[in-house]
Structure formats: structure tokens, C-alpha cells
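With one protein chain withheld, the remaining protein chains of the complex are depicted in position.
In this document, chain identifiers A, B and C correspond to the written order of the chains, with residue numbering beginning at 1 in each.
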């Protein structure tokens, strides 16, 4: 977590680091690895022309995203759960939060069995029942929607500090320029919602580098201007990411108001599968490691897992993803003849008013 | 200027304060007084039902706005001049920058002789030839347009540091919430344009107080998040405003990049002439003085002017405004039969391409 | 007792807040003693302090908040201070709210209230009609009540509707239109239904919102001064269109004029005329006509303003040309 924002922060974070359990570290490693494997599989499917459109991988951002995911609580029977609006590079967080590799692949293949039923694809997926808002493409549009969910819950008395459900979403360095994000963060700060924004500064916005996306010293300097608490971390470092993101989430749960984590890392692939990223300078590549590799090495070095255990884990995850791909490939495409092509949920506005009160749980 | 952002700033500002010339102080007083008199006249016209629509006065903000105006350079023969996008409470700055009371009143009366020719009214006025962009109502929309003018000039090599023309605009506490402002400030910071934003925190946005408009400690804390230099001032204090706004403008002229001045003051009237502002708490009113009265008292106390001189000045200005009102009232309204009702400047797109190259100077 | 249009809106909001804990209101300057730029929410925050919430000046986020809350089971009602400022929320409305049900299968029941339309002296940015540019993208219901009773019931039904509803209320009607009695006791028509406001046989006159009243006076003049019997249809809901009611009337009259206060290009009348021309071509005895505003921004000066917008006289003229064709 460099630079941390104050000595108090730094101390708390050191304490947090020490407090990371072995289980948490291993869960984190698992989701980061699974995300990498899922992404690789998606690229294989893309390269064999099975994916309509492009694939946007999270390569280089798995460790940060997994640090989000392991700290989130999925909704379940009797449990309201957190609300999460993932963007394109949050694969590991999605998986940890309950998205299955099968649904990831279904969506990429346009299968009717997937949560988006072939209507929307690739990263534009989510499942409201699972607490995941499906992104629209327009960057900056999701944070205010997450705020709306939290506001709804506050109005229903469902935010229970010091152990509240929280809302979380991410944005890239490029996306920080959007007015929509500004408006949302301001509202979130005013409402003091239990919200966490993870800014993944992967140094580049499609082909545009940081110097053309913002001119402040560090994006974390935006936090004070909203009245958010700011955290910084090395998004390629598992421990650093877990402590900062975990700390921010815990603070939000306690009712300490909205939090903003700015992570430094590097996009290790093109913007999408169609982009060879030749514009990436070697200097940048030299400055950042591969978080997934670093996390494996650290886990081995720290004795969290041994090589045999790691190999077994990798094999397990690969088998999981292989099976998901096999299943998904065999499933049905949507059928234009049977699709209801309905854009309104109200069956007949000419019959309204009618019994609608229960339609919206 | 409380709180100033650093000791270095504070020192520079003290020096600035000492450097204010008598001429500048008197000019400043003149424009602040003239704005008050113009506003009062507009209200009289409004109360006698001569103004279509509402009047938005700058009551309480004259001193701050005059501090902008006296530091600006109007365009003239051979002089490119500054570019200024005034909002509703910048009356004094407009006047100092070259807008005549006659044009102010013409616009409010909807006269065809005014710069807006009866098409747009009240504060929605400007004159491009005079370096003044006419605001659209949508708050936050003007800063990026000012940036565009500055970018245009940079491309033409017309920004000549350390004595460059600058661009300036203002925004209210309420308007700081707009995404448009965020996007513009970010672009301005990236392009390092000679730009000044004056944030007039008059404590209220229509009927909404600061606690529902933002949640940071002080709006000046937004500056660092863009990489702007931040200044604070007491917008009811002539000297404080002159030093901060003047300092920011001078820094921009020198090529030190974009500047943001946050002024604290109070709207001393309703939002517009239709608003009795009964929602304004007495506590707020007690906290802020009337800048125009304070400026007069200070000028007398400091011996910049004596009572007779002040009375003569006031009489001169009142006569000026009275004459303008008399003239304007006698002028023609637009004639719907003769208005060209043209929304495109290109006479005939069916004839394009044609000789267009010179149409845009 | 009479009730004004804005009072009906206030009553609908108050009753919805009272009856349904899922309802909350979010917008600029709506809370406290102030109660909104047009007083549509006056008094409501005293009764429901937690559910009448002042927002900053951020129409995009206001709409995003409503979308999130709607998805999570609430019934948010957002107020734009003027319809013109909904342009800032365009993206959230057409790309987020409008697509949510289609993409996710989960409804997005928000209501966006847009005080729209011309009032003297308000100029290019406080008089606009937003219904056309919010109607092109699929997924939004767009309504524009013209009567006090509709102001009440359509707002109640918009809130009850599971889909995002753009509720266009006419600022001129707020205090200028009054009806006798309590709108709660008035007829509650289906949200999507057009209605015949005056029966007639020579020409169909289609309109909505404040322009309906110009049409009704035009119909009176046409009857009294020209012996022309006009059937006046109030669309009420401009998207989706109740084409059956329109076509039924055209089948009877064979002639149609569509009037709006909005700009002509691609407006609601263009769609209405296109539907009629395609689906009722054989029923038409004369070319369908549109009466619209002058195709420029809305001028502030009263003479220009009066010339800019259509009046009953323009409608009379258009109908006469149509019946004399």
C-alpha cells in the first residue's frame, strides 16, 4: 500500500496485513487463479471463432479483483448480501462473489441458458438475484446505480452497522474522467453510503496513458475532494491488495462512510482480444509484475501451499473450467422465433391499472 | 483568504494585498456598485412587469465578481483579450469586462437591439466579439467551452506566457456537483490551460444548502484531485477577493496552469426575482456581511475615497443606469414577421459545397 | 372545490408515499418548506422526511440512483427541475433504465417527472418538450397528461407501472388548469390509453399535454364558426401509442391533424402521421397534417414566443385546409 495516506492508516494496514488468515490468502489465490484460467479459456474460444464479439480479459488484475471478491458477501437465503457492479476486468471478484465459470462462458457464447440469454454478452453480464448489476458500456454509469441500491436498503432499514452489507464497483484510470462518476461519488459521499470504489489504475485506457487521462499527482487525491476515505495499494501484490481493499470494505461495513481504493497495476493484455496493444511501451511492462505469478510464488515461499498442492489446485480449476466450456458449448442458442422480443415488462398498458403491486418484490 | 492552502501561498497573498493599487481598488468599488445599481434597476423593471421571465441578481456577490472583472482584459483592436463565460451572478465582472448596462437591460427587456436580439434573456447573454460566451442554462456546460477557446488559441500560437490571455468562468456551490464541470476541469488540467475557475460558494443552491450539495470539508479540496492550484477567499471582502482572484489570474497568465478560487459568501436575495427565499436561516444571514456595504465602508475608512466622492460616484452610476433603462425601453422589440427564424447559418445545404472558407474568421 | 394540475400531482405523490413504503422522491430542491421549484412536493417532506430527498445538481446520478433503487425493489420518483435538464440524464434513461428489463428480466419501475413546455419569458432552456427524444429508444413509457384527473391518476399508475415511465407534466398547466372536485374521484383510465375528449365526424384532431386545450378551443371555433365537427383525441401516453383509438377515429372522419407544442422533425406527430399513413391509408380522404412549433429554439421575448408556438388559430386553419381538401 504505497503511498498510504497517513501514519494512522499505515499502522492500521500493517495490523491488517498481519491479520490475514491462511484461509483468506488461499481463497484469494484460488479466485485469482480461476480468473486467469477462465480468461484463458475465453481466449481459446475467441480464437476458434466461438465468441460473437470480443473478449475482455482481466489479465494482470486478477489479484486486485480477487481481493474485492473474497471480502464480499453473496446474497443467500435470509442474507441480503452485498451489491456489486463489476466492470470488464473484475473476473476474479465476480467468481468469488458467486458467478460460475459456466455462466461466464454461456454469456460469452451467447447461450440462452446464460443470465443474459444471448441478449447481452462478454463482460456485460450480471444477475440481480445474485447481487450483481450487469454493466452498461457507458463508463461511469454504474456507481450511481449501486448508490441507488444502497439508498433503497437504507430506506428499508437494511443497512445495519457495524456489520452492514456494502456496495462496491470499480473503475479504470480512464473511466475516472467521466462526469457520471463524479456525480455518483458526490451523491454517495453526501448520503454517507457504505460504498467502496476500487480504482484500477492499470496505466492505460485503451491506448491512452495516464498523462492524457488525468493531471493530478495520484488519483487517490480525488478522495478528499468528495469526502471519501482514500486508500492506495499495489494491485499486483496479493497482501497489499487484500489489506487495502479488505480494510476499505470493513470500514464501509462498520459505517465509516464511503471508501476509495486506488490500485496501481498494469493491464497485461490488449484492451480486448482484438487489440495487440503494440502501443504498450517496454518501460511500463518492465515496471510491473504479473500478480498471479507473484501470488503463486509468495504462497509457495510463505508456505501457504506447496508445489504439489498448487499443481492440484490448478488442475482442479482447469477441469472445472473445461467442464463448464463443454457444458456451455452444448447448450442452446436463443431462438429468434421464440424470443419474446419484449422491451416492456408490463404486458398491456391499455389494461393498466391492473394488479401490479406485487410484481416488484 | 481563509484558509489559504500553504504558508507559501499565504505569504504571496500578503504581498499581493500590499500591492493592490488605489486605482484598482477604486475601479473594483465602481464595478461592484454599478452591479448593485444595475440589479436594483432590473428588479424595478421586473416589478413593473417589463421583464419577460425572471431576474437573477448578483446581490451579495458583487465584490467577488468585480474582483474577477478588474483583472480581465477585454479584447480590442489588435488585442486578443481574455475569454469569459459568466454565470448568473457575475454582473460586476461582466460590466468590468465591457458589457454595458444598456445591453444588460436590453436583454432583460427582450429588445432586438440587445446582443441576444430577444431570443435569449436575462443572464443568458454574452457577445462573442467581446470575449463573452453566453451561458446555456445547463450548469457545468460552460467550462469546457472556455477550454475549447483556449485550446484554439494555443493551436494558433496565441497563448503567450508569461503574459497570456486567460479563460475564466464561475460556478456555484450547487453547480460543483455537475459531471460536466468534472470533465471540463480534468481536460483543462491535462492541457495545462491558462484557466481560472471561480467557485462562488454562496452557501445555497436554489433552496439546497451545502450539506446536500457536497460532503468534503471545503470545495477547495477538489483542486488537488485535478492538479489545479487552489485558492480560498472571503468573497465578501474586497481585498481578499482581489488578492485571491487576482493572484489566480496572474498565475494563469504566467503559464502556471489552471487555477481554482473558492470564495465564501452569501446569496443576499432569492434564487431569482420570483423567490422570496423564506427558507434562508437567520443563522446564515448573521454570518455574512453585505460585500458592497463592507467595500464602501472600507474604502472610506482607508481613505480611498471620501463621502462626497462616493456620493458623486453613486450618482454618476445611477444616472448611467437610468439613462440606459430609458434608452432601452424606447427601443424596438423583435418583430416575428421580420425575424429570419434561421437556425442554420448555412444558407443552403443543397448548394454546398460553396464559398464557405472565409465565413468563419 | 377545485383542484389545479400541480395540486393533483402533489396529491398523487402524497397518496403514493402514504400507500406504498417503496415510494420515495428524489430531486433538486424538493424537500423542506420549499417543496420544489413548482411546489409539486410542498408539504410532503414534513410527512415523509426520509422519503423526500434533496439531490445535488447531478441529473445523471439522480437517474442512476433511481435505477438502482428500482431494481432493488423500490418505486423511486425523480423530479427534474425542468425537463430541459433531463438532457443530462439522457444516457441513464435510454441506455440504462430503458434496457434493464430487456437485458435482465427484472423490471426497473422508476418514474421521472419532467416539468416541460413553454411559459412566457422562459426561453430556449426552460420551455422544451422532451417527449420525442425520450421516445426513440425502446424501453421507456412516455406519458403527458393534459387534465387534472389524468395528472393524478396517470402519476399513480406511472408509479404502479413496472416499467420506467417518463412523466411529462406541463408547466403552464400547473396553475392555469383547474378542475372541479377531487381528482381521486375522477375516472381512472388505463395508463396507455388514448381517449376521445370530444366526439366529431369531419376531422380527427390528435394532441396531448397543454396543446390539447388549444385543440379543444379550436374544435369549438370550428364547430361554431365553420360548422366543422372535429373529434379531439388526447393521446395521454405518447409511447407506446394507442394506435387503435387513433385509427378508429380516422376510420370515422377520414381526415387528421396532429398538433404539438414541440418541434416538428421526428416528433410525436411524425410518428402518428406515419402510423396513420401506413395503416389507414385507405381511410384517408385528405393528407394528414402536422401543427408544430417553429423549428428554432424557443425565444424569450413574448412576441417572438407567441409566434413560435402553435395556437388554436393555427389548428383551426390546418383543420379547415384538411376538410376543404
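Note that a residue touches a chain if its C-beta (ideal position, glycine included) is under 8 Å from a C-beta of that chain, and two chains touch if they have at least 3 such contacts.
Keep in mind that this is a model prediction, so the values were computed, not measured.
Shown chains touched by the hidden one, complex as a whole: A, B, C.
Per the touch definition above, the residue from C:5, C:80 or C:125 contacting the chain not shown is C:125. Contact with the chain not shown here comes from a single listed residue; of B:113, B:186 or B:273, that residue is B:186. The residue from A:120, A:221 or A:237 that touches the chain not shown here is A:120. Checked against the full complex, the candidates C:145, C:269 or C:310 give a single residue touching the omitted chain, namely C:269. Although one chain is not drawn, its touching partners on chain B can still be listed: residues 83, 115-117, 119-120, 124, 126-128, 133-134, 136-138, 141-153, 155-156, 179-180, 183-184, 186-187, 190, 342-346, 348-353, 356-357, 359-361. Remark: the residues of chain C touching the chain excluded from display are 84, 87-88, 90-91, 94-95, 98-99, 102-103, 124-125, 132-133, 135-139, 239, 262-263, 265-271, 273-274, 276-279, 281-282, 284, 286-290, 295-297.
Chain A residues in contact with the hidden partner, per the touch definition given at the top, are 51-54, 110-112, 116, 118-122, 124, 136-140, 174-175, 177-180, 205-208, 212-214, 278-279, 333-337, 339, 341-343.
Basically, only the chains that are shown with their structure count from here on.
Centroid to centroid, with C-alpha atoms defining each point, chain A and chain B lie 44 Å apart. The set of chain C residues that touch two or more partner chains comprises 55-56, 58, 60-61. Residues of chain A in contact with at least two other chains: 179-180, 183, 186-187, 190.
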